[in-house]
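One structure, pasted below without further comment.
Note that one protein chain is taken out, while the other chains of the complex remain in position.
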Amino acid sequence: MNDLTENSRRNNMRYALFVGCTVAYKLPHLEAATRYVMDSLGIYPVDLPFSCCPDPNGIHSYSSELWYTLAARNLAIAEEQTLDIVTLCNGCYATLKHCRELLNKDSGLQKRINDRLKSVGRHYTGQSRVLHFYQLLYEQVGYDRLQQLVVKPLHDLRIAVHYGCHSLRPKQMNPPENSEHPQWLWQFVDQVLGAKTVHYLDESQCCGAGLREMDQDTALALTRRKIEQIEEMDANALLVPCPSCYLQFDIGQRLLRRLDNNGITGTAVFYQTELLAIAMGAKPESIGMQFHMIKPDLNLLQRQKAKSA
Amino acid sequence: MALDSPAPIREESTVKPEIGVFLCKCGKNIGGSVDVDSLARAIEDLPSVKHIQVNTYTCSEPGQAEIETAIAEHKLEKIVIAACSPRLHSPTWQELLRRSQLNPAMVEVANIREQCSWVHLHAHKEGTQKALELVRMAVARAELLQPVAELKVPVTQRALVVGGGVAGIQAALDLADDGYETVLVEKSPTIGGIMALIDKTFPTMDCSICILGPKMADAGKHKNIKLIANAEVSSISGYVGNFEVNIRQKARYVDETLCTACNDCVEVCPVDVVDEWSGNLGWRKAIYIPYPQSVPASYIIDEKNCLGLSPLACGKCIDACDKKAIIYEDRDRDYTYKVGAVIVAVGFKPFDAGRIPEYGYNRFDNVLTTLEFERLINAAGPTQGELVRPSDFKAPERVAFVNCVGSRDVRFNPYCSNFCCMESIKNALLIKEHWPDVAVTIFYIDIRAFGKGFEELYRRSREEGIRYVRGRPSRILQDPRSNNIKVMVEDTRSDTVLADEYDMVVLSVGADGPEALPLPLARTPEGFYIEAHPKLKPVDSPSDGVFIAGGAEAPKDIRETVTQASAAAGRAAGLLLRREVQIEPLFAVVDTESCNACGICATRCPYQAISAGKDKKTPARVNPALCKGCGTCAADCPQDSIIMTNFTDTMILRQIDVALQDNPAEKVLIFACNWCSYAGADLAGTSRIQYPTNTRIVRTMCSGRVDPDFVKHAYNQGAGAVMLTGCRPQDCHYISGNDFALKREKKIRRWMLKNGIADERFLIAWMSAAEGKKFADTVGRMSKIARQVKKAAERAA
Partner (left out) sequence: MEELEFKEIKRLLNVCYQCGTCVSSCAGGLVNPEKNIRKLIQNLIDSADISELKNSDLLWLCTSCYQCEDRCPEGVPLTTLLIRLKNMAADRGLIPASVQKEIDTLGTQSFTFPPAKSIIARRKRLGLPDLPRPAKTEMDTLIKLARTPVFKA
């Protein structure tokens, strides 16, 4: 953790921002919320010509070599600017972090990949670290500081949390937190947002996003399990740190609502920086909250309750 | 009595004619294929040989008598016997020397039977030539033999038992009943260990404390047992028969001799503490007794939680105590004892289920371990034996057990912990017996019911309706509203994923190894103490005089523990009753003048026999009582400062010189270790498996003795091929000698590459004493390579 602070101090909290396909070209409002947060925290994102990370499910399954190569290219691009990478998506995090671990451990693999990168004038050394955005909030800035910057604590929200899979696994990629029982998102809800945490039985289960294309029935069945429990526990918001999970819950609930008329009510899904932005004073329209499929109840977010001293 | 290392041996350069060589025909065994008479003629010119004699049966009484006569008549100082393997008759020759008033180390054996005549039955000319060279090698070695003092040390007539669980208690009682003073040290305030905390034992369903209690009382009262509870061994030093142990006993703040266990103090103590003695499910006070049957039967103040150990802070217990047994001024006490034998019986540590976060232990109230469950249903436990679940004290209707928690798992402990299957079965039966309507499920991968009565108990449990599901739970969840526990598991018998709910789940935890003791004993990576031999010496540790018993050696149940404890006590008593013990005169000696205190030697020794000064200034010192003479330290000493008694560098190098004197290019020089590969070579001989004659064997005690310099020297002398042989990995007689030997391979091959010596001319081969054929085959292959080298050299010339 000290290394991170060093690096950002050196670079004045500048990071190569890895937006990822899903946020950039499907859910840009999540990017808007994130940029708002970064602005307020003095984090400077640098935009570089990244490609798809590439996807740790489809592309990795198709060809490991392609996966390593394109990931290495992305990492090399950040290295060229002497910047660490911050990702907005669990999947991008898993790809870049995992590939970095593999490339750094296996010199034969690294050489093979670098031979390819050479033909497009790039070179990978492993200098740039890979961070998930939540780490910036949890480790870099710290929840104490965030708490101070929150002007509109979200006391009316009862938030169920979904961590997702790829921010936590596999162990091989050395994720920074305990994958079976991570704390950072619950602590975020409690300490930073000032909201109530709602626990439900299957909170550590996968959302099904990975099967979205291949087998929509199974994917939705997984989503349904979680949503039903969340509604049963009387939550009024679902918080996720990943745009892919966001998509699965947002569009997923709309599909589920269509499939059975009275089953799902629909719980609004929020990306981590969206709620943080609101709590820090952003107006919902300015960060594109109108683009949610399951419309959030703005009253719950907008209560003009000044923070108690 | 401190043993000083004998003065380092200085090699003598002058050769005195003092050796008698006795060549044995062994009937036709040797004489049939080796021309022994010609050998006698051929060695007449050796300056150190004073007397030569040919015998037909050297080991027979008349044969031996001839040698004794020759020694007396010719005033021989040393003898060389060219006959059968030294592994066969060495003790005979040593006795002979003692009878002739010579030091028993003054004999060298040339193995011209098992390793010559028997394996070269038809190559008479080459066989005789080889025998001649073997005799010359023996003479060269004999010239350098030094007398060794035979050390006898007295054995202190007292034993130390570390650990007061059932293993320690049993061992101490056995030794005390044998009449030996025994010091029994226990870390907790009471003896009894884990057995005192479990409710019933399998397979008999006996009440555990009921059968252990009387033994505990005996141990506490026995006139020969000095029980020091609430204490730990702080240091131990010395060697077999002569250990010195320091024990630190922590302050109890209650006088054991005055306390009557009346409980008045507990009633007035204002502090409540979570009671670790009831599985953290109940409460105790800051002054407490672990359980009613504790031995010593005395209370103790938990100073961390006591308000202050002074009348200003509280003082209520002092006021309440009639006997004035409470002493706030109590302090830690140190004891020192001299003991002759030590038994390590410190037990295992239960696996911490919190290390498996997906099982929810520590997070979910209704997930317990088997040990906590034992306290829960115990009549003396926090609920007086009522089966209730921690979250709401309601009686559970559905209970599940999970086996193999922390065991058979590469992420935690790869081994099986022996007792957990039976522990689950027993506990499940207990529930069924008292609360027959409770539904009990056991999740397992394999049921291990291997002991006497175990399978029958397993069957009984199935008869009683306990449900067995073959599947290992992947995760345990808690319903936040009902606090019911959901277990995610695949029933592999029906390929169905189950997500059933239970009121309570009990994790059958395995065993972790014990914590480290200040005892330099070898342990497995998990911390269990290693025995001297897994089959033939299961209770001896590799260090003489120290024995191990119980869970400290490996996880096991009570019956196996008690068996081992009595075995260890028997071994210890055997040592004590001998009153003195002989130290084998084979050990390393450090030449303090040339030693530069680098400390490498100490890292090579599996017996912790070398103390290297941490200041990098004090030269290393070897404790000859702990040293087994493997020579691994000597081989890696960069200064060549370590001298192996009668296996010196010079002796080995001279043997190599003599072996390679004639026609080195076509010879295979083989280093063989005394316990495995040399014995394997002997077996090839006994089995009459033939192999080529261009082979010369140099014996060391351990393959770890072979210094890369020996190998280089052999090549420099023109050897066609060199082999390093020894025990199979994991089987080294000296535990790690062959590991270190293997580590030198890279260096040797690099040197060979640099000096243009083909890679295939060096081979490391591991084989056991039972692999005579393998020895012959491997040696045969290398022999071909050596002959090819000779041919190539000739062609080049």
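Brief remarks follow.
The chains carry the letters A and B, assigned in the order they are written, with residues numbered from 1 in each.
Keep in mind that, in the parts below, a residue touches a chain if its C-beta (ideal position, glycine included) is under 8 Å from a C-beta of that chain, and two chains touch if they have at least 3 such contacts.
Values in this document were obtained by computation on a predicted structure and should not be read as measured data.
Here is the thing to keep in mind: the chain we left out touches A, B in the whole complex.
Looking at A:Leu88, A:Val130 or A:Leu222, the residue that reaches the missing chain in the full complex is A:Leu222. Of the candidate positions A:Cys52, A:Cys99, A:Val141 or A:Leu301, contact with the unshown chain belongs to A:Cys52. For the chain missing from the display, the contacting residue among A:Met13, A:Leu41 or A:Leu70 is A:Leu70, taking the whole complex into account. Although one chain is not displayed, chain A still touches it through residues 19, 21-22, 24-26, 28-29, 31-32, 35, 47-52, 54-66, 68-70, 73, 108-109, 112, 116-117, 119-120, 165-166, 169-172, 179, 205-206, 208-211, 213-215, 217-218, 221-222, 225, 287-288, 291.
Where chain B meets the omitted chain, the residues involved are 358, 404, 408-411, 445-446, 470-475, 488-492, 495-499.
Methods note: only the chains that are shown with their structure count from here on.
Chain A and chain B have Cα centroids separated by 52 Å. Within the complex formed with chain A, the chain B residues making contact are 357-358, 363, 475, 477-481, 486.
Chain contact summary for the complex, chain A toward chain B: residues 178, 180-181, 199-202, 204, 233.
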